[in-house]
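Every protein chain of the complex appears in place save one, which is left out.
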Amino acid sequence: MTRAAWRAAANLTGLAVAAVVVFPIYWMVLSALKPSGEIQAADPLPWTGHPTLDHFRSALGVSGFARYFANSAIVASVVVVASALIAFLAAVALTRFQFRFRTVLLVMFLVAQMVPVEALTIPLFFLIRDLGRVAPMAGLNTLGSLMLVHLAFSLPFAIWMLRGFVAAVPESVLEAARIDGASQSGVLWRILFPLAAPGIAATSVFSFITSWNDFVFAKTFIIGTEHQTLPAALLVFFKPDENDWGGIMAASTLMTLPVLVFFVLVQRRLVAGLGGAVKD
Amino acid sequence: MNIARWAAIAVTAALTAGCAPSTADPTTSADAKTGTLTVWLYDEADRSPKEKVLADAVHEFTGQHKDVKVEISYIPTDPGPRAEKMKGAFNDPASAPDLAEFGNTDLAGYVAAGAMADLTSAIGSWDAAKDLPQDVKDAATVNGKMYGLPWWVGVRALYYRTDVFTELGITPPTSYAQLVDAARKVRKAKPKMLGIAVGGKYVFGALPFIWDAGGDLATESGGKYKAAIASDASKAGVKNYAALFAGDICPPEQCADLTGGKTVDAFAAGLAGMAILPNSSRGKVDAGATKGKYGVVPLPGAKPGSIAPAFAGGNDLGVLKSAKHRTLAIAFAELLASKKYQLAMYDAMGNLPTLSGARGAVVTKDKFLAPFVNTMSAGTRFVPNTPAWTTIDAQTVVPTMLQKVVAHKATVDAATAEAETAMNAAFGG
Partner (left out) sequence: MVSTAPPAAVDAVRGRRSTAPPRRRRGGRWTPLWLLLPAAAVMLPLFAYPLYQLGLLSVLDFGQEQVSGGVPTRYVGLDNYRTLLASPKFWDVLVQTVVFAAGCVGATLLVGGLLAVLMTRVWAAVRVVLSFSALAAWAAPAMTGSTVWMFLFDTNLGLVNHALGLGPHNWTYGKLSAFALVGAVVVWHSFPFVMITLYAGMQSVPGEVLEAATLDGASALTAFRRVTLPLLRPLVTIVVIQSVIWDFKVFTQVYVMTGGGGIAGQNLVLNVYAYEQAFAASDYSLGAAIGVVMSLVLLVLTVVYVRALHRRDGRL
């Protein structure tokens, strides 16, 4: 086969793979827009002539998905901001200073990612319950409890990934600022932070996912329904009677959209960060 | 001071603080007379009729009690999620409801978890209580104290499709052999239909077969339970139930994972020739394609003309020990269990009333109930009345056993032996 033929075959394969990979997402959005009759039909069509927002309306209205969406958004925003700040500081300490146990700490952050979250749910459940007695804002059944645990479980990866970005800022820039008389905290917040900001944004995607996608903590800590978040609330749609696939797909679409937007916004930086996590 | 010392301090602090998670405070119930009364009720295959009755009851209740709001949540009824939900409430009194509906099989375990308030004196002074039959009261009693207000009872019988049976010239079965035969005929003539909808997770559908064969889950002597599920009689019953999971009746591919609720769905949607359903499924069936095309007979036993013993199901209303509105919770429970609302629940859901007066009224009025009443008179049975049953139920011992057998993942001998071991471990024997 000629070089051109190879290349054409490669291109075709690439497009075919892309179509297969994106198909479930397409099917999700399509089914969310299909009228119920078409979903139940014996002959599913790969398009619809009668798009409807009924499933979105019923998800947001009847099933109270708007509230769960808001709960998820509040928790995720707090986690993203807090995690970015804390991880930035820790990453500075780990990259721009040499101290004893630095390597030990690094390894610990890697090992921390191996701990099975679901198993830790057991002691955390009791810890959060007891915490609720002294700090009702963070006890069981509160968004506060989710913020705390999501923060704790997003930090190891955030710190690990952010190191690369912080390290990439040339020391000479910071030195110049110091010569100009900037204070230590001035260098930290006015020079280093803005320069690492794109990386912080990329890192935030993963903190966001940790919080937004969390199913097991929400399911375990939130016993009532009022403070439930999206993933656990999605199980509401799996009713004892016939699954309401239109509603499930509409709710899934609503849940996927923010992550997708976030990913597209920071996609350029994602790889840089993941690559940066390799060093040491 | 350096990092190492800080780390040492942190570790020491963690270790000294490191005792086991505290056990819950001995909870005392509060008795606020205003505020929001929280109520957990079982979700239903079709929840709206229940919601309607509840809305009326709440309206009446808030009319009598000013400054009181009633918040009703519906909780899942599958054993696993239900157990998780209720346990969450026991572990965290702050998120627990004041009043909850629960199946009478769960009561002993909840009482052992220290979660339920003793209602003996409250029910004793309730006017309607004298109208409660003794056997119903017994099922809500643990160690001589009543912890539940019996709300409704239910037994299961055999629903069948009158149109399909007429078309194929079959009569409603009066023996196990006829049941199998009728199921085969239906599936043969209507390949899209299950001959009879049975489920691998449908314990209350399977128990009558075990009891009819002379077997049982466990035997009791002197207050100690011992598993009997691996006895020859029990195994024969399991085999009879499992024989229904066959390609020409209810293919294991479709039926091994069904719960009781899913068999209701299948029958209501017109996808099954027969199903073993409680009287309370009537509303759901009437809402589906099967409306007006079904009849009910008692589930037959192996001996021609006999009735297989049914499970004496029923739900109670109970006040949690951690309730913050004890008096209000009892008052609302008594309202829901009053003759008026028992009748309303019967009309909405087909739930059989617990009060003799109310039950008499519906039985004479509605001949639909005859097969259920006949089943009850033939004698009903119950699961082991011990806290250990809640553990066995939560560990899904019996559904796992049934699924292994019907999906051919283990022999009857192996599956029942495994279940027997697990049960005896829970019984502490």
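Observations
In order of appearance the chains are A and B, and numbering begins at 1 in each one.
In this section, contacts are C-beta pairs under 8 Å (C-beta built on N, C-alpha and C of every residue); 3 or more make two chains touch, one makes a residue touch a chain.
Remember, it's a predicted structure, so these values are computed and weren't measured experimentally.
Of the listed residues A:Val80, A:Ala167 or A:Ile200, the one in contact with the hidden chain in the full complex is A:Ala167.
Remark: the omitted chain is touched by one listed residue; of B:Gly114, B:Pro133 or B:Gly247 this is B:Gly114.
The residue from A:Leu33, A:Ala201 or A:Ile248 that touches the chain not shown here is A:Ile248.
The chain that is not drawn here is touched, among residues A:Ala73, A:Val117, A:Ala177 or A:Leu195, by A:Val117.
Within chain A, the residues in touch with the undisplayed chain are 6-7, 10-11, 13-15, 17-19, 21-22, 24-25, 27-28, 31, 39-40, 42-44, 85-87, 89-90, 92-99, 102, 105, 110-127, 148-149, 151-153, 155-156, 159, 164-165, 167-168, 170-171, 184, 209, 212-213, 215-216, 220, 230-231, 234-235, 243, 245, 248-249, 252-253, 255-256, 259-260, 262-264, 267-280. Where chain B meets the omitted chain, the residues involved are 3, 6, 10, 14-15, 17-18, 20-21, 23-24, 26, 80, 83-84, 87, 90-91, 109, 112-115, 200, 252-254, 256-257, 391, 394-396, 399-400, 403-404, 407, 409-410.
The criterion applied here is as follows: only the chains that are shown with their structure count from here on.
Residues 99-101, 123, 125-127, 129-130, 132, 136, 139-141, 220, 223-225, 239-242 of chain A are the ones touching chain B in the complex. Contact residues of chain B toward chain A in the complex are 2-4, 7, 21-22, 43-46, 73, 77-78, 85, 88-89, 91-92, 94-96, 259, 261-262, 265, 269, 284.
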